[in-house]
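All protein chains of the complex are present and in place, except for one that has been dropped.
Letters A and B name the chains as they come in the text, with residue numbers starting at 1 for each one.
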């Protein structure tokens, strides 16, 4: 059996470890993906910790051209004339700060939380009211200023019992009285019919699916976690990570993959593209979530060195000595990780070797340039 | 204002008698009620002080009748001495905010008796035929 097949079989095994209730079904033609939920351990404390949040934000590599791109689903039916202003340097910096804030708002990650439990409590039983009416009465409290989650929603059923409503009805009634734009009362067919959903996945419309799922469902719903997990797995299988970069969904996706210990393809992609620093960040993320790596100290020190530096959107032309030193340390860190914890060892090692050669070339070029310019 | 808002003008005489009642909106053969607080002498077509909720008497696809109640404002107007008409009192009783209205018990009892009589009639009709 080839090394590739061995690796693929191992990843299937990895998925199964965390889905004890799901059965494996893999057909020869299409690989059907198995959804997984955050139902054992609550990922929320780890997700919301500041360390993990900064790592995820850095991994998304926000590119403002993509974050602020023209979208078709906004409230503007028609384009508007651009506005021009004369700004001094300080004012420009202030504007850029505001732009960063709005970018943060646009890149706000939908959280990874534990699946919610169904609630049911009976408030009163009145068998004397049997026969009053054949339909249930649903009472919603439309007081101004209450959160949708804390709203009092009760129902009086025809047999006289007064009980608070379950999650589905609560969501429906909240949507009726306080509609959220984009959320539909009836579940969209994209999510209910697997054919339509799969066709979207085949067309690689990951961002569209995730945006719609984010609007339609709450993050602690079972259906939402099912949809997102299938999307992330499909994306991981085809290694289309670039489609989600600079969007709000890259963070939760990276968190999901790290949670299920299947970051190998992402690691491979990072090394192949030469972004070793992000590979180190990914290793640090793995460490933060699972805390089972060997080289944690080196990792953390490197991360503290990487984070202050600006994000590299494109490959730099000239490398400074600090950059070279940092990058060499990063490659060593990644190397140790590959050798100890990775499942796609051969591919990743090959990719790293390729990167080392390419990097050596870059180093030679930059050192040569410096010598030529006379800066020793 | 050309058309007074159905959600209420917010203007009232402080000493006037007020009541919380059902104001019929909707169209022919399709009633829909607003639960609002108005001055007692006003007609249903005249502007209300404030709308406190709604009641849809026609059951929807899931056989539910939807009632919305603004409990905070309801408490305020009850505090200001607004009367509550029997239909609204029944609804509030069903919701659990008020104790259950005796009329609800009465209608339930009457419906059960009517149902029982109807079943008996059917049985006798079946047995004879």
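Quick note on the criterion: a contact is a pair of C-beta atoms (placed from the backbone, for glycine too) under 8 Å apart; a residue touches a chain by one contact, two chains touch by 3 or more.
One rule holds for everything that comes next: contacts and distances are computed from a predicted model.
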Quiz prompt | From "Small ribosomal subunit protein uS5m", "Geranylgeranyl transferase type-2 subunit alpha", "SKP1-like protein" or "ER membrane protein complex subunit 10", the hidden chain's UniProt protein name | solution = "Small ribosomal subunit protein uS5m"
Quiz item: Who touches the missing chain here, A:50, A:81, A:120 or A:375?
Solution: A:81
Exercise. Determine which one of A:44, A:106, A:176 or A:293 touches the chain that has been left out.
Key: A:106
Quiz item: Which residue numbers on chain A touch the omitted chain?
Solution: 64, 68-71, 74, 76, 78-92, 95-96, 99, 102, 106
Self-check item: Contacts of chain B with the absent chain, listed as residue ranges
Solution: 2-3, 27, 58, 61
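Operating definition for what follows: only the chains that are shown with their structure count from here on.
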Quiz item: Between chain A and chain B, what is the gap in Å from one C-alpha centre to the other?
Solution: 48
Self-check item: Residues on chain A engaged by chain B in the complex (per definition of touch)
Solution: 123-124, 126, 128-144, 152, 154-156, 162, 173, 176-177
Practice problem: Please name which positions on chain B make contact with chain A in the complex. | Solution: 53, 59, 63-73, 91, 94-96, 100, 104-105, 107-109, 111-112, 115
